[in-house]
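In this view, the complex is presented without one of its protein chains, the others remaining in place.
What follows is chain A.
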């Protein structure tokens, strides 16, 4: 209950950002932070709460993005419909990946590799079939109108991604306080013990990857509508997969606010490094890699882990004193 109130307060405050930030540059940064938080929270549902580390979330992201783009460009279907179609298409891909990994008990690095392979297969496919524009990519024609899910002002885009992130964070909050979430975390912490207590591990993991895929797909839809351009590398390349997992790893995996914290920190670091080094192509991937190594080595529980530990320490001390007394 308390987390729900905090979550509501945080998102209420975030919803006011466009009223105070008028500079397009800063608003763009705020948009990208929420967009990263959305992707990070999507990954966190499966990787953080479920302990199933995916290296291929681009498979969901790219499917969402291509669905809304292809429907518009090739079939003239309204992107508002494409928004839901994109989310659902990502769910279908997630179900396929979940079935072909969890059904056969793949875990750990095997699971990670299979997700990576799926994303790669989709990248190669989208690079060769005409419907996605192959290697040339897809340009969504500029037709600014809210009914067309294109906006003239950055504020509206902000609220679009804000609403998507709100849904993702609400879903994560539900995971943290529901039977489904309890079972998912039990499977993460010890699958055999969970199954012995009647937890249907396969079904729980399958539902988690579908939920995760849905929100990653929404992230893809947002990307397509915001940048109006897609190619196989953007949609299904490694960058998105890495960003998706890096954000919660920085912030704290398996925590509700970790992905938001991680997104803020990641963008702060990117902005500073861009100022210092300039726009060198590929530099962001180098930066991501370095960050990942640092986090895994020194802060495996993320920044949230740091905060929680500091908060918990005095309580423990008090408890110990009470026990000694």
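We take it that a contact is a pair of C-beta atoms (placed from the backbone, for glycine too) under 8 Å apart; a residue touches a chain by one contact, two chains touch by 3 or more; residues count from 1.
Everything below uses one rule, namely that contacts and distances are computed from a predicted model.
Chemist: Refer to UniProt and select, among "Glycyl radical protein", "Amino acid/amide ABC transporter ATP-binding protein 1 (HAAT family)", "2-hydroxyacyl-CoA dehydratase" or "Dihydroorotase", the name of the complex member that is left out.
Modeler: In UniProt, the chain that is not shown appears as "Amino acid/amide ABC transporter ATP-binding protein 1 (HAAT family)".
Chemist: Among A:138, A:199 or A:256, which residue is in touch with the absent chain?
Modeler: A:199
Chemist: To test your reading of the contact rule: which positions on chain A touch the chain that is missing from view?
Modeler: Residues 177-179, 182-183, 185-186, 189-190, 192-201 of chain A touch the chain absent from view.
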